[in-house]
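Missing here is one protein chain; the remaining ones are kept as they sit in the complex.
Going in written order, the chains are labelled A and B, and every chain counts its residues from 1.
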Amino acid sequence: MTEARRQTLLWLAQRASAAVLAVCVTAHLATIFYVAREHLGAAEILDRTRGSWMLAMFYAVFVVAAAVHAPLGVRAICEEWLGWRGRPLDRATLVAAALLLAPGLGAVWAVFA
Amino acid sequence: MSSDRTLEVSVWRGDVAGRFAAYRVPRHANQTVLDVVIHIQRELDPTLSYRFACRVGVCGSCAMTVNGIARWTCRTHVNKVAADGRLELAPLAHLPVIRDLVTDLRPFFDKWARAGGRFQGKTTRHDPLAVVRPDAPERRVVDAAIECIGCAVCYASCDLVAWRPDYLGPAALNRAWTLVNDARDGARAERLAAVAGDAGCHACHTQMGCSKRCPKHLSPTVSIAGLKRLTARAAWSGAL
Partner (left out) sequence: MSAVVFRRNGWRARSHPAYWAFVTHRLSGLLLTAFLPVHFLVLAQALNGPAALDSVLRWTEQPLVRFVEWTVVALLAIHLIGGLRLLAIEWLPRHGWRNSRRSLAVGAVLLVALGFALALSPEST
């Protein structure tokens, strides 16, 4: 794969994950407002989330999209403001993705399983 | 504190490691920054290096940094930028400084060429003339971006040019966009390959310094967004 194609696909992944996050974030913000307004505690929240496969899938997609979008954004910052290039940059991007994916899916499991 | 009749002008002297030198220049009611520079070189300090040609806003040779912003000095009225009677003149940013207010535009034009900035026709002189309707959608798109004269003000106004040394820059990408949309052009696939990636259109973060500062009111931002769409579709379909 040429560099041009690879970087174009990375850009596309950034934008696609952004579109997915736009939907997820809006839904999540609405949920946060609801939880705050209803003064829900932990037990009440977990009551509604535990065993809900629909919510689990939604938040799993949310986590994956964030694990794609955020590392690519941070990658651009590292390239442009820190001058990183090449393999160290790629490795840092993958590490960032792993640092979001693992705890994120772990949190989904904790809250929805 | 300068009087109404004089300007305090700071002018960059030397190469990139130079410094500002101070001059006092008579102020007139109708005066451009180019008038000020010419006065300094002709009346005060003949060693000052600077560029201009047409002095009426069609060639782009006089582009330099005026009070921190890239402008054409021939089309910048002193009254607009020196309200407090002070002017600061420096060479364009992001280009090697040859001396004083003169920069080396070769990197700018090298990138123009690397972005595929040269028309490549598909026909010969023996074929019928190409018919391009001016109201065709693609031609409208080209017309909106075609008036670029390569002055490098946009290049000097874009942070990504400084942050990514390989970045082709707004002017080169804008020109590539006009050629990609030219119905007569035969090098579309090569052009998209040339402008895709982090050295190309995907480095643009829509800071819009280019569109804001273009003296011809072009919008490389729009052209680059168009290239993003085309290259994304080409990559998705496997053509890129």
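Criterion: a residue touches a chain if its C-beta (ideal position, glycine included) is under 8 Å from a C-beta of that chain, and two chains touch if they have at least 3 such contacts.
Bear in mind that the values here come from a model prediction, so they are computed numbers and not experimental data.
Enquirer: With the missing chain put back, one of A:Leu9, A:Val25, A:Leu55 or A:Ala92 would touch it. Which one?
Expert: Residue touching the absent chain, from the options given: A:Val25.
Enquirer: Name, in rising order, the residues on chain A that touch the hidden chain in the full complex.
Expert: Residues of chain A in contact with the hidden chain: 15, 18-19, 21-22, 25-26, 29, 32-33, 36-37, 39, 41-43, 46, 66, 70-71, 73-74, 77, 96, 99-100, 103-104, 106-107, 109-111.
Enquirer: Would you write out the residues of chain B that touch the absent chain, in ascending order?
Expert: Answer for chain B: residues 16, 65, 67-70, 90-97, 103, 156-157, 159, 162, 165, 205-209, 211-213, 219, 221-222, 225-226, 228-229 touch the chain left out.
By our rule, only the chains that are shown with their structure count from here on.
Enquirer: Report the inter-centroid distance (CA atoms only) between chain A and chain B in whole Å.
Expert: 38
Enquirer: Write out the stretch or stretches of chain B touching chain A in their complex.
Expert: Listed in rising order, the residues are 160, 163-164, 193, 196-198, 200, 202, 205, 228, 231-232, 234-236, 240.
Enquirer: Touching chain B in the complex: which residues of chain A?
Expert: Checking each residue of chain A against chain B gives 2-9, 11-12, 15, 76, 79-81.
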